[in-house]
Structures are given as C-alpha cells and as structure tokens.
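Just passing along the structure, written as structure tokens.
Every protein chain of the complex appears in place save one, which is left out.
Letters A and B name the chains as they come in the text, with residue numbers starting at 1 for each one.
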Amino acid sequence: MNPLLTFVVILIGFYGLSTSSNIIKSVFCVTIIESGVILLFLNLGNLDGGVIPIIGDALPVGGIADPLPQALMITTIVIGSTVTALALMLCIKVFHHYGTVEWAEILSRESGK
Amino acid sequence: MGNLDMLSLTAYALQVLLIIMAISIVVHKNNGTIIILITTFSLITASLYVINKAPDVAIAEVAIGSAIIPLIYVISISRQREFIVLDKAMDDFIIADNAFTGVGYVLLKRFTDFYHLELNICNDVRLCSLGAGRDQLLCEQTNVDLIVTKDDERNVYILKGKASSVLTYKLEAMARDYDNIEVVKFKDRDFGD
Partner (left out) sequence: MIKQLILIGLLGILFGVFFVSMQDIQELYNTFGKDYIAATGFADTGSRNLVTAILLDYRLFDSLFEAGILLIAVSGVIWISKHESQEKNAQFMLDKFKTPDLFVTFSRLVYPLMLAFGFYVIINGHVSPGGGFQGGAIIATAILILYYIDADKDTNIALIVTIEKILYIAILLVASLSLVSRGELFTNFFVIDASPDTKAIYLVLLNVMIGMKVALGLWTIFTAFLKEGR
C-alpha cells in the first residue's frame, strides 16, 4: 500500500510541472518529484520488513532492508541539490534577459521574432 | 507486535501528510510561502526515510534540505523582484536636493511599483568609467537591466535597455509622456555564446 501513496506524490509533482506558469514553480515541482522517487525506491527496498542494514557479529533474525536502493539514493540527494542550484542560477539569468519568469511571456517573445 | 502496528500507522499518517503538503505546494501562488512548505516537505520525507529503515538517506536529506536548499530558493526568488539601474549620468536626474526626488527617479519608481518590482540603483565608479561603446557588453555580461546616460548636446536623458526584455518595452510605453527622456534598445544578439 505504501508505494501507491508515494506514487500519488510523484503524480502530483507531474501535475504541477505541467500546469505551472512560472519557472521557479517548475523547479519546486521537480524537487517534489525527486523526493517522491527517492521514497518510492526506499519503499520497494523495504517491502518485507527487516531491520536497518547495519550488522553486528551475528546476522539479524528478520533479515535486513535492501541496502542497494539506499546507496543509490544517497548520491541522488546530493546531486539533486546541486542540479536545483544550477536550475535556479539559470532562472536568475533568464529574468535579467527577458524581464520575466512567466513561461507564456517568454515563449511569446521567442516566437514573435 | 503492537509496537510494529504503531510504526506502520505513523508511516501512513506521514504519507497522507506528505500528499497534502505536495498539493499545497502545487496550488499555492506565493513563492515565498512555498519555501517554508518545501522545507516542511523535506523534513517529513526525512522522517519517512527513517521509518523505511534508511537512516543514511535521512541524514543526507536533513543536512541538505534544512539549510542549503531554502537559502538558494530565497536568494533566487528575491533576485527576481529586482530592477537594477546603473546611473551613469550622475546629476539631478535621480538625486535632486540630496533626496530621491529627481524626475527620472519618480518615473522609475512609478514603473517598478506598477509591476511589483524592487528598484535598485547603483553607481559603481568602476563600471561608470567604462566607455559608451561597452554599454551593450555591460548589459549582457552583468545583471544590469537599465543604463542611464545623458546626451549633453540635445539635453536628453537616454535610458538603454535590452531589446529581449519585456520590461524595456513597458518602460518605453510609460516614458512616452516625457519630452527629455528617450528609451534605446540594444539590438538582440545570441544569448549565452
């Protein structure tokens, strides 16, 4: 059941991405989708329970949660933050070039030439 | 066993809360409020990571999402409200009688208030000493939106802006009433070469 609820978050992010009128809003929605994808990976690695994947001398009885998705997602968070920073820096440049951050106005200026 | 049920109940409650936060981020109009919402969103996801047996990922999310992400959003949103004017004329066009009462300042203030922008006038000595031939380069390389210069022979103030910017056209429409102000647009070149 948990992966389904997480998938709803991703779909809300997609909805916001397609209806947002403003560049900053689109970047926010990309952040939502990213968090949803990370949570979905962790949900799927934790389907049949288990403990935190840090082991002592003896193996835990109930098994462990899958450590592979967790290892992939740690790098995703750090990379995601820097990519967000790159997108926002581009936003500032776009504002000072076009004078606006609304998608509709930028597209009409581009096609008007 | 009751302990485990409590944990999964918390997980469901947090997931529903996460969906509510996501919807409120998508429907909100004010970008400043969204920053607070997105910080809350990332804290809720961090607690869900712990519940999903991933403490490593939760530490990374808390460290990144609590300070660095809000900071870069705050700065980029505050930068998108600014209209930067470089004052090269340096006479009573902007500052008259030691106060911001010059005719140019009144025009620019009216313009920026109308479009909900923040007027930011700078007169950096190093930039002002550059020749008039480099004005276009200056406009493209830096974030300056408008350059104020004066034509002494005709006694006309010239406002130079980018042709690509919507704001330059709006300013031109507004400055049509004034006799001694004219707006010049730089010819557009390729962006980012």
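Simple rule for what comes next: a residue touches a chain if its C-beta (ideal position, glycine included) is under 8 Å from a C-beta of that chain, and two chains touch if they have at least 3 such contacts.
Here the structure is a predicted model, which means the values were calculated and not measured.
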Candidate in contact with the missing chain, chosen from B:Ala67, B:Val106 or B:Ala173: B:Ala67
Residue of B:Ser8, B:Thr33 or B:Ser78 touching the missing chain in the full complex: B:Ser78
Touch with the omitted chain, as defined above, among B:Leu37, B:Ile59 or B:Met174: B:Ile59
Touch list for chain B against the chain that is not drawn: 54-56, 58-60, 63-64, 66-68, 71-72, 75-76, 78-79, 122, 124, 126-127, 130, 137-138, 141-144
Chain not shown, touching residues in chain A: 3-4, 7-8, 11, 14-15, 18-19, 44, 47-48, 50, 52-56, 59-60, 63-68, 70-72, 74-75, 77-79, 81-83, 85-86, 88-90, 92-93
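As a convention for this text, only the chains that are shown with their structure count from here on.
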Contact set on chain B toward chain A in their complex: 11-12, 15-16, 18-19, 22-23, 25-26, 31, 34, 38, 41-42, 45, 48-49, 52-57, 60-61, 64-65, 68-69, 72-73, 76-77, 79-80, 84, 143, 145, 162, 164-168, 170, 188, 191
Footprint of chain B on chain A - complex, ascending: 1-2, 5-6, 8-9, 12-13, 15-16, 19-20, 22, 24-25, 28-29, 31-32, 35-36, 38-39, 42-43, 45-46, 50-53, 64-65, 70, 73-74, 77-78, 81, 84-85, 88-89, 91-92, 95-101, 105, 109, 113
